[in-house]
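Note that this complex is displayed minus one protein chain, with the remaining chains in position.
The block that comes next holds chain A.
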Amino acid sequence: MTKQHQFQFTIEAGKSERHYWMDLWRYRELFYILAWRDVAVRYKQTVIGLLWAIIRPLLTMVIFVIVFGKIAKLPSEGVPYPIYVFSAMLPWTFFSSAFADASNSLISNANLISKVYFPRLIIPAASVMVAMVDFIISFVILLILMAWYQYWPSWNLLALPLFLILGFFAALGSGLFVASLNVKYRDFRYVVPFIVQLGLYISPVGFSSSVVPEQYQSFYYLNPMVAVIDGFRWVISGGSTAFNSTELNISVIVVSIICVIGVLQFRRMEKTFADVI
């Protein structure tokens, strides 16, 4: 009974900020369990279950190899083309599915939002974890692929978590922004797949970012995923592919801005979620 004094709080109009971040920590178990639920539900009642996480990127890679490598004969900077494409597919697939899941997460959890209190930030954050699990599975495939081509990684591999984190925040930041708007304007349901599809072609997945004319490069770097994808490739190839610090710096700045705007927008709209969803 002495415990209860820790739970004194005040609900006041427009003043839920104070205990928000503390609550976020208090509700971390809900975060784990929602993330686990999303992963568990994804492959329930599928015949081959987790194999889907392997088949999807593998098939996409095969198509890319055929279309860009064999037919268009784009340069691969001395790396076996399958590895060249797959190392870019990894961060892109992670970003696109994390972004799409986060964007739709609030709507698909509408019943929770209108019936229970918890910091809403947990929902999109947990949904990104599904993409993370897929990423880890795909990464194992990449390692197998590298072993097949006897292509050994270098110490650059240690920098990989950095690019993964950059991709994570790019997805979460933009996901938060779109998710909060999605609650009020359902148009974003149709916008998201479009962004994801378009993004694949304007990101250097099937080709090298060095094919972009020099005068447009700094403009091209505004796409934060360019640095993440180039970075991944640089890590996997052991430094033989194009990557420079300018794109990294621009990307970090852009991602930071996206995250700040995303969180602010989310927090601003969060209070009305239960009323409009």
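To be clear about the criterion, a contact is a pair of C-beta atoms (placed from the backbone, for glycine too) under 8 Å apart; a residue touches a chain by one contact, two chains touch by 3 or more; residues count from 1.
Rule of thumb we're sticking to: contacts and distances are computed from a predicted model.
S.K.: Considering the UniProt annotation of the chain absent from this complex, which name among "ClpP family protease", "Sarcosine oxidase subunit delta", "ABC transporter ATP-binding protein" or "YlzJ-like family protein" applies?
M.R.: Matching the unshown chain against "ClpP family protease", "Sarcosine oxidase subunit delta", "ABC transporter ATP-binding protein" or "YlzJ-like family protein" yields "ABC transporter ATP-binding protein".
S.K.: Decide which residue listed in A:Leu24, A:Leu112, A:Val196 or A:Val263 touches the omitted chain of the complex.
M.R.: Considering the complete complex, A:Leu112 is the one touching the chain left out.
S.K.: Which parts of chain A face the unshown chain closely enough to count as touching?
M.R.: 3-5, 7-14, 16, 29-30, 33-34, 37, 40-41, 44-45, 109, 111-118, 183-187, 271, 274-277
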